[in-house]
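In this view, the complex is presented without one of its protein chains, the others remaining in place.
Take a look at chain A:
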Amino acid sequence: METGTSRVKRGMAEMQKGGVIMDVMNAEQAKIAEAAGATAVMALERVPSDIRAAGGVARMADPTVLEEVMKVVSIPVMAKARIGHYVEARVLEALGADYIDESEVLTPADEVFHISKRDFTVPFVCGAKDLGEALRRIQEGAAMLRTKGEPGTGNIVEAVRHMRLITGQIRKVQNLSKDELYHEAKNLGVPYDLLLDVHQTGKLPVVNFAAGGVATPSDAALMMHLGADGVFVGSGIFKSEYPERFARAIVEATTHYTDYKLIAEVSKNLGTPMKGIEISKLAPSERMQDRGF
């Protein structure tokens, strides 16, 4: 009997496919998310848009938030640790978090090293904005990926950019010759063996979700079209006028992302979505996607 194997960690993410993972800040929101059909929840003290508004240093949540949420739902509960902060990650593992997000939404704790995720029994999800980042995170042990997008903006443009870039780079790698692959591995800063795997299979070896700006059912469906295996929704649900309706609608649009009549139906009378931010209005220091490398 073996725990924490790569198959068990990656397999857990496979079971989330076609699903929606929702940010929640307390037990009550977690119950709403579960009832709406979320496949997992991310327990946080503040959603990304509030983190933006508050400023200062964003850290791992108070453990009582995670504990409260774990008590009331039967679906998996995820939690965020700062980039490189392996003690926060150990604490979350000890508390029983089902998945840890080493996340750029929090203020990075290490500007050089990401967490050595292979050393943990609990699986990790990490953000990536291009194929290089994606494969570096996998090399470190990430069992699931997500686009970085631009969290807390309610603006899908960056998630679209990152998903399109990653799939475009995969197509390019598929068409390289063996000798060109060595050069490309150096260019991207990734291990040759991982790049060879992408070259042969035409896909990433782990599940890749969309994240960072999903605010409407159509946003979720768009990301599924672009090749996402599922969707993280952060501020998009509990910063909207009617969280319960938005949550249900986004779940259905993710399942039936090619059924436009259905998406039209579930998009009716949802009320006001979260207020968004135009990306060009963000100062360089406010761009969360530039954290990590």
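Rule of thumb we're sticking to: a residue touches a chain if its C-beta (ideal position, glycine included) is under 8 Å from a C-beta of that chain, and two chains touch if they have at least 3 such contacts; residues count from 1.
Rule of thumb we're sticking to: contacts and distances are computed from a predicted model.
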*Choose one: "Simple sugar transport system permease protein", "Spore germination protein KB", "Acetyl-CoA acetyltransferase" or "Pyridoxal 5'-phosphate synthase subunit PdxT". The correct choice is the protein name in UniProt for the chain not shown.*
"Pyridoxal 5'-phosphate synthase subunit PdxT"
*Which is it among A:V122, A:I166 or A:M288 that touches the chain not included here?*
A:V122
*Among A:P76, A:G127, A:P217 or A:G276, single out the residue that touches the unshown chain.*
A:P76
*May I ask you to list the residues on chain A that touch the chain which is not drawn?*
1-5, 7-8, 11-12, 14-19, 34, 37-40, 70, 74-76, 93, 96, 98-99, 121-123, 251-252, 255-256
